[in-house]
Each structure stands twice: as structure tokens, then as C-alpha cells.
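Note that this complex is displayed minus one protein chain, with the remaining chains in position.
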Amino acid sequence: MPGPISMPEQASTFANAMDPLFWVLVALTVFFTVIVGIMIFAFGIRYRRGSKASRKNPVHHNLFVEVVWTGIPLLMSLVVFVWASEVYAFSRRMPKDALQVYVVGKQWMWHIQHANGIRENDELHVPVGKAVNLTFISQDVIHDFFVPAFRIHTDVIPGHYTNAWFEATKVGVYDLFCGQYCGTQHSEMIGKVYVMEPAAYQAWLASGGDKQVTKRQSIAESGEEIFNRFQCVQCHGFAPARAPSLVDLHNTPVRLEDGRAVLADDNYLRESIIDPPKKVVEGYQPVMASYQNSLSEDQVLQLVAFIKSLRSGNKAVAPAEGNRQEGKQQ
Amino acid sequence: MSATGYSAKEGKKNYLNNGTSIRSWLTTLDHKRIAILYMVGVMVFFAIGALGATMIRLELIRNDGFILEHDTYNRMFSMHGIVMVFFVIIPSIPAILGNFCIPLMIGAKDVAFPRLNLLSWYMYITGGILAAIAIFSGGVDTGWTFYTPYSSQFSNSNVSLALFAAFFAGFSSIFTGLNFIVTIHKMRAPGLTWFRLPLFIWAQYATSIIMVLATPVIAITLMCIVVERTLGLGIFDPTKGGDPVLMQHMFWFYSHPAVYIMIVPSMGVISEVVSCFSRRKIFGYPFIAFSSLAIAVFGFVVWGHHMFLTGQSAYLGYIFSILSFMVAIPSAVKVFNWAATMYKGHIWFTAPMLFALGFIGLFVVGGLTGLFLSSMGTDLHLHDTYFVVAHFHYVMVGGSIMGFLAGIHFWWPKIFGRMYPENWAKTAAILVFLGFNLTFFPQFILGYQGMPRRYHYYSAQYLPLNVLSSAGASVLAVGYIIPLFYLIWSLKYGRRVTSNPWRAVGLEWMTSSPPPTENFDHKPVVTWEAYDYHYSEIDDLPEEPESMMYLPEDEDAHTHDKPEAAVGGEV
Amino acid sequence: MSAEAAVQEHAHGHGHEPDLMHQFDTMEQQNDAYMTGMWTFLVTEIMFFGGLFCAYLVYRYSYPTIFFDAHKHLSIRMGGLNTFILLTSSFSMALAVRAAQLKSRKGQLIWLAVTVLFAFGFLVVKYFEYSAKFEHHLVPGPYFNYEPTTSLVNNPHFNGIVSQIPGAQLQQWAQMFFVLYFCMTGLHGIHVIIGIIVISILWWMVYKGHPATRYFMPIEMTGLYWHFVDIVWIFLYPLFYLIPH
Partner (left out) sequence: MSEEHGTHATHEHPATSVFTFFKVYIALLLLLLATIWVQYQNFGGLANPIAMAIAVIKMGLVMAIFMGVRFGSKLMKLWAFVGFFFLLILFGTLIDYSSREWMYFHGWSQ
């Protein structure tokens, strides 16, 4: 257990990127506090009432010093800004080959799904040295996924996905907190992140995530099941003219009916299922019904995972024949 | 110029003994009396808020929630935040010291709209009573930020009532701001040009602009939440096509500028106090004056730095981040100018000066830690941890409240015509400073270690620092309670002071203490610059300044009016 | 802050100028103070409405199609009529202020009456509009039931299929439009009602020859307020009734 003043565990690549910035800011703070402190103490003592120090030639303004003490903090803060933005950008650039994990926040637990279908509550197992992409959604109020050791902190919002990623650098068990006030048991909406050696992680995976699940399928497989059960196939499966093919859709730009182009990222996919008329694909009619009331956020996540798995090279699951370009012709 | 032109005839009618019935107080149109009404209100709410703080710190002595239930704890910090922000710190300096001093400092008989002034006090009290009802009939558990959809759909506490309370407090502050803007523009004494104004006035002017422009936005936002709660319409409800993040935009569009409503008046007080007790013309007058305006205007374009992690567009995030750095610059200018004012001064360490120096130290730390939060890289970690709690207590308690105490001690002899015991006051200043650091410095470390705010169960690794913090809070509490006693004591037993006990310049010191109802016997005409401290006069300062501060004792005995009776009747 | 306040203040005035309040030195200073105060108040009103306008912008940006469709449920004619009514009342208010300036009691009485009359006209039209919304289940809440307009249904892009969208979305977004519609026009309506009350009192005072009406400020300030109410509507009208596709 770390002592009271010990610094938090530094267990992710982002922590390594952030901490120097933090300490530079600490240095900046100490620097200015000391300067101001010295000025106050020195003047206070030297020019205390009754002291004999000379007060000849007092100055009441001096443009030069004003410029200096405006300019120096300005320059320093510009430097810090640029650096801090760089660090932030680092946290936003999602690595392409990352493990994908889906997180649903609800009062007051974390519901976590791995790509291969393992589900956990309030626990997250990840391998060390491998980037992990997290996609968040909340079922009720705003929560916040916070792992101090990784320095990641992202609001989990009802209504749209947010993301974060990390790459753990140290094996260990770390605290997971809910960082946004969410009601009665906010302070108990906590969990643990287990960072494991790759081998141990594989073993954990193989054992079905410690939890005995009779029939386990990957999250994409569950998604496919829903895809069939909810008759999505009806339109997206066989008649590309009726609805766009979903193969190779993820992370490609989509041209919309109103002329805009958007990237088909997770949020777009979710929106297309929850709010189909909001963004209508060019050349199609908004016939698709909203599934907002029939699908839970978990199921939507599974559908999204399934659609992401639809790659033209991937023969296993390919509901629609042909590629997107053909499908769009009408 | 000298203060003697208006030397006080003590014992004559003043605003305190001009009518002593409760009714004469509750229907008064005198800005000075309204200031005292506010003082009473703010003190009551400070006690309520402090009760919340006490419960929070007691609960956090152990990490297993050994005193309060979850819901009770949540209600405690929400009550603490709502009361402290809307009912203590926002009205504190503007409505008490501003109300009292602005007309005196600009040589006016009253504010421009005395009735509106009284109305805003009633708005404040209405809001306060609603808040008290909300708190004592079940409480509010949303935190002071009222984030949707928790506040609109999920919380089953008295949220609507609290929203109305904040709404009323908001309108009270709009009316105060409006009044001040008009007063400062239109009521200045002949010869008192903008650049002869005391910096406190500049600060109040900047603050009033924020009050008038930002507060209506939160008023309407709060009403939207009320509509959402009571009528079930979803303006911010994601299940009804709304966006909860929009509510945060609108909330912080007010609440960030609001933090400058809290700090800028305090900065104005510091400018007065530092130059008075350094016996020195303030250094860089125009820079301090314009930095107040710069803070007010720039303060409007940084609200998004509270929302870096909400999925807000990163581009907008960058803009907010850099603007937050920019808004720190005028604060830096002020700090350095204050320090430079002490250079070659004759520094007189009175209680107000000690509070003011404490302000500077704590504000610098609080402000600089704000930079940690406005740089997006570090805010990713520090957001909503105890680091934020420590940051805002450094600026709000270490800054605004210290400034408020400095101002109260500075103008107390003017307000009541009596002096508090200086040594007790100095003790309090030192206790507050030490206790404050002991309470909140550990919270920076806690925050960096990752302890989230609004937690009352927390992991054991954070225990030692929390205990330390609670211990500090008890020192701090003593530091706050001492002034409460000696200030009340001084109302009756304090030594009577001359019209200008500190030998300060400024119009408010040129009328008797306490001032007459009409403020000045003769309409003042200003022919001098602000902060015109003459060294020659300093040399006149006797070794024992007592002689110039107090009226001779025997004269005291002869006076029959008892200002404290009036105040006592009010409390 | 308006006529009434000024009148009450008057009772306390003393000294040579009967309308001069004690805190002011000259009438000029006092008038200036009132004008500055009123304008400051209007600025806060702008920001007060501004919050809702901001929400409107964001949601119209998010749901352009549905906002377009939903706006067809508002009657351009009724809205236009109301714009006409408010513009006219603004005009007559300007004339009333002018009459006060020229110290014409009769002029004030006539034009204030016309203003109030038109203000009532506005409310009557609004009443019909609101009740039509009730009939068509367009009032947000449990009974809200949005039917897409035929123009949306007949739109070449959406031909014949919109009716098949069971889309809870359609309902929600349309409801958002009407929530904003009712909040914004409702808030505006409250301002109209306040205006009616203030102007009526003013009329009564002029009629009775109340000494306060010697003083020009109450009517001037009421006028400013009323023009502001008009300006808000000038924006509400195109934003709600005239959404181009």
C-alpha cells in the first residue's frame, strides 16, 4: 500500500506522457509562489513601518516591469498550453489495432463487455503492453470512468458514446472509480482493473473470464444473433437496393442525403440504429425504424461490434453480398 | 488634502441610530442599512454552509462513512456548495461591502435605485428561505452543479425548490449589479473621473457587468430544469432527444464568470488594503483597473474548461484551454502590482493587512493550480478529483473569503464606528492562514493520487491525508469563530474610532464613522488622484497609532446613542 | 423597475424639483440614471431569452429535417398576424411616448389604449394558436402525438414512407420543437402580459392625472420595455414559423 504522500502508480503510457507536464506545472507553481512570497516578505520586513530603509525616489508605474510581468507568464503559459495540448492529443489518437472493450455505466455499477463476449461487472481484465480501446455509454445519468493509475478519465454520458484508450505498462491491480457524481452510491461505483501478463491474460480468457458461463459467444456473435432476431437482415442482408450494405462500413466516410459526409464511427453506427432518420444515407429512403425502445444499450453495443466485424475479407459473417459501392446504386 | 475637513462630530445622528425599530430596518432605503441586512443574511448562511463543511470533514475522518448515510452525505456537500456559492460568496463582498462603500467612495448620497436595492435584498432572502426549506425538509442531493439528467430525472430530493432558490438569488445579484453599474456611471462626485476612482470601484464595476450579463443565463437554465422536472418536458433529457451536455454549457456559461464574481471584488478590497497599509500610491493603477475589466470579459469565453471530458469537441476544448491561460494573465498582473506596491512603503501590519497578504499567498497557489486544470493534458487526470476541490477552496476560501475578511476588518470601524481588538484579529488572521493550508493543501496531493470528489467511502490509502485535512479544518474553524465573537463584542464594547482611524485616503474616510444617513454633510468635490498617500503625513503617524485611531474615552462615555442596540435589534 | 417603481420613488422626492429623488442632484442626472438602468435591464433580458435561443440553435442544428416539418404545424398566417399586431402596438407605443414628450394628455390616453388593445389582440391570437395545438396533440407531454405533415410525406425524398416510421425519434424531436416553441413563446407571452399590466396602470394614472405622470420617465421606460418585447417576437416569428428547407 502506498504511503500517504506517495505519488499515484504510473501504469500506462499516458501516465508517462502526462506526469512530466504535471511536474513542470508544479515547478511553475513553486517558482511563482516563491517569487511572490519573497517579494512580500522582503518588502514587508525591509519597509516595515518605522524601519530606517531609504524610501527615496518611489515609483508608481513603470511600463517596462509591467510588460515583463505580463510577458513572462504569457510566454510560459503558451509553452504549457502547447505541451498540454500535445499530451491531450496523445490521449485522443486511438491506436488502430487495439483491443476493444465496451463499458456500460449504470447506477451504480460498471458493466463491461469484451469483444469475445466475456462480461464482467466492476472488473476489467486487460493484458499488459497492449492498447485497449474503451467505448462508453451510460444507461441513466452521467458517470465517469476514472483509473488514476492510468490517468484516464472520461465522462460516460447517456445518449452518445465517448471513448478513451490506454496501454497498461505494469502488471497489477488498480482502482477504478466513478468520477462524476451520479447519485446515492456514487462513492461505491468502484471497481478494479487487473493488468495481467499476456500469458495469464490468455489463460483468463480461456477460462471464460473466471466466471462460468454455459454458452459463451463473442460479442460480435451476440450481435449477429440480434441482427437476425430483429430482422435487420431483411433489409440489410439480401436486398442491397433497399438498404445499404453494412460490410466494410465501419470507419469509412458515408455520404448523407443532405450532402454532408460523416465518418461511420461507433457513434454513427449507434445513431443509425437508435435514430435512423437523423442521418440518412445518400440514395436511400429513411424507412428504417428506430430501435431505441426495443434494444438495450448492451444490445446496441453488440450490434455495433457485429457491424464492425463485417469486413469483406471476412467470410464468416457477411450478410450482404457485394460491396458498398454497388449497394448504393439505385 | 487631509481628512480633517470632514472631521466627525461623534454622537450626532448617524445611519445606525436613525430609527431603531425592526420596521425601520426592514423598510430602509439606505444603502448602508441594506448592507447590514445583507451582512446578517450572509452570516446566517455562512453558518449553515459551515455546518455542512463541518459534517463533511467529520465524515471524512474515516473512510467507511461512519457518521452519515450515503444520501445524507450527498445532501451535506450539495447544501454546502449551494449555500456557500449562491448565498454566501456571491453576495458577500458586492452586496455587503459594495453596497456600503460604493456610494461613500464616489461621494454619492445613495445608490441610484434604493428601492431596487431593498428589493434585491428581499429577493435574496426569499431565495434563502426557499433554500433553507429545501435543505431542512429533506435536502438536495445534486451537488451545486445540478447536472442533468441526474437533477432532472433521477434525483428525488427537493431539487426544484433549490433551483428556485438559486433563481431568486440570481435575480438579487442581477439587480445589485444593475444598481452598481448605474451608480458608478452616473453618481460620481464632481471631479471624480474614472481614473481617480478607487480600484475597489473598478472591481465592482467589472463584477457588476458579469452579474448583469451572465446571471440571466443560469436563471433560464435553472428554469428549464424545473420545467423538465415538474412537467416532464425534456430539454436536456437524452431519452427525449435532448442533450445533457448542453445543460453543462449553459450552466458554466454563468458559473465560470461567476467565479470571477467571487474573486474580482476581493481583488478590489486587496488593492485598497495593500496601498493603505503600505502608505503608498498603488503601483500600476491603470493596469490593475483594466485587468479587472479584462478578467470580466475574458471570463466569458472559457466556460468549456469545466467540460474537457464530456465529449466536447476537442477543437473547442483547445480554444477554451488557451483562453483559460489568457485569463490568468490579468490576475498575474494584479498580483505583481500589489507586491510592487509594498516596495518602498511604510508597511503597517494591521489585521486587514495580514488578511490581505494571506489572500495574495493563497490566491497565487489557488490560481496557479487552476492552470493544471486548464491544461487539457493534466485535467484528464485531475478533473473531479480532490485537486479541483483544493483548487477552488484556495481561490474561494483562501481568496474571496480572506479578501472579504480583510475588507470587513478594514471598514468595520467605518461601518460601526468601533474598533475590534486588534490582537485577536491578528491571531485570527494567522490561524485562518495556517488552518487553511493544513486543510486544503493535503487535498492537492489527494487529488493527484486520484481521490474523486463527492466520495464519502474512499479507499484506505487516502486516509492519512484526509485525517490531516480534517484536523486542519478544526484549526480553520477556530480561526473563523474568533472573529465572529470579537466582532460582535466590538459592536458594544469596541473603542470608538475617529472618522479615519487608518489615516486612509478615499472619500469614505472623510465622513464620520459611522456615517450620517445622507453620507456627507457637504457634497464632496474631488481634486486629487486616488491613493494619494503623502509621505509627510506618514511621518506624522505617531509611534503609537492608537492616539489617532480612537476617540478619547471620556467623549465615548458621554454619547448616548448605542448603534449596537440597533444592530442587536436586527439580529 | 418600471413605471410603478418610479411612481413610488416619487412619493419620497423632496426639495425644489418635485420629481427629483434625494439621491440625485439634478433631474438630468436622474433621467440619465433611469435610462442607463433600463438599458442595462434590457441587456439582462436579452441574455435571459438568450439561453433559450441557444438551446433552439443547438437543437435545430441537430434535427433540421424534423424542425422543418414540425414548423408546418404552425400557421404562418396567425404568426404573421401577430407580428403585424405587435409591430402596430410598437408603433402606437412610440406615438404614446411622443405624446408624453409633447405633454399631450389626450395623445397619451389614445395611444396607450391602442397599444393595450393590440397587446390583447396578440394574446387572443396566441390563445387560438395554443388551443389548436391542444387539439392536435401537439402540446408536449403524455398526449403528444405528432403526425408528419403531408408535405414531408410527399417530399420526393420521403415519398410515401414517412408514415411507416414508427420512429420514437420523430415524436421526440418534434416534441423538442414544440417544447422550445412553448417555452419561448410562453416566456414571451408572460412578458406581453406584464407589459399589458404596466401599460394599463400607466393609462389609469394618466387618466386620473396622477402627479407622477408629469414625469416623463415612466412612460419612456415602459416604451423601451414594450419595444423590446416586440423585438423578441421579430426573431421568434422567422425562427418558428418560417423555417426554410
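A few points about this structure:
The chains carry the letters A, B and C, assigned in the order they are written, with residues numbered from 1 in each.
Heads up, the rule we're going with is that a contact is a pair of C-beta atoms (placed from the backbone, for glycine too) under 8 Å apart; a residue touches a chain by one contact, two chains touch by 3 or more.
In this text, all values refer to a predicted model and were calculated from it rather than measured experimentally.
Note that of C:94, C:114 or C:201, the residue touching the chain absent from this view is C:94. Of the listed positions B:161, B:174 or B:246, the one in contact with the omitted chain in the full complex is B:246.
The chain omitted from view is touched by exactly one of C:110, C:123, C:187 or C:231, namely C:231. Mapped onto subunit C, the footprint of the missing chain covers residues 25, 28-29, 31-32, 35-36, 39-40, 42-43, 46-47, 50-51, 53-54, 57-58, 61-62, 76, 80, 83-84, 87-88, 90-91, 93-95, 98, 101-102, 216-217, 220, 223-224, 227-228, 230-231, 234-235, 237-238, 242, 244-245. One chain of the complex is left out; on subunit B, the residues touching it are 185-190, 193, 213, 217, 245-246, 249-250, 253, 300-301, 304, 311-316, 319.
Throughout what follows, only the chains that are shown with their structure count from here on.
The interface with the greater count of contacting C-beta pairs, when B-C is set against A-C, is B-C.
Chain centres here are Cα averages; for subunit A and subunit C they lie 44 Å apart.
Chain contacts: subunit B has residues 239, 243 touching two or more partner chains.
In subunit A, there is no position where the chain touches two or more neighbouring chains simultaneously. On the side of subunit A, the complex with subunit B involves touching residues 1-8, 14, 17-18, 21-22, 25, 28-29, 32-33, 36-37, 39-40, 43-44, 47-50, 53, 55, 58-62, 65-66, 69-70, 73-74, 77-78, 80-81, 83-92, 107, 140-142, 144, 146, 148-149, 151-155, 157-160, 162, 175, 177-188, 190. Contacts from subunit B toward subunit C in the complex involve residues 29, 103, 108-116, 174-175, 178-179, 181-182, 185-187, 212-217, 219-221, 224, 227, 231-235, 239-243, 246, 249-250, 518, 523. Every residue of subunit C that touches subunit A in the complex is listed here, in rising order: 62-66, 157-159, 161-162, 164-170.
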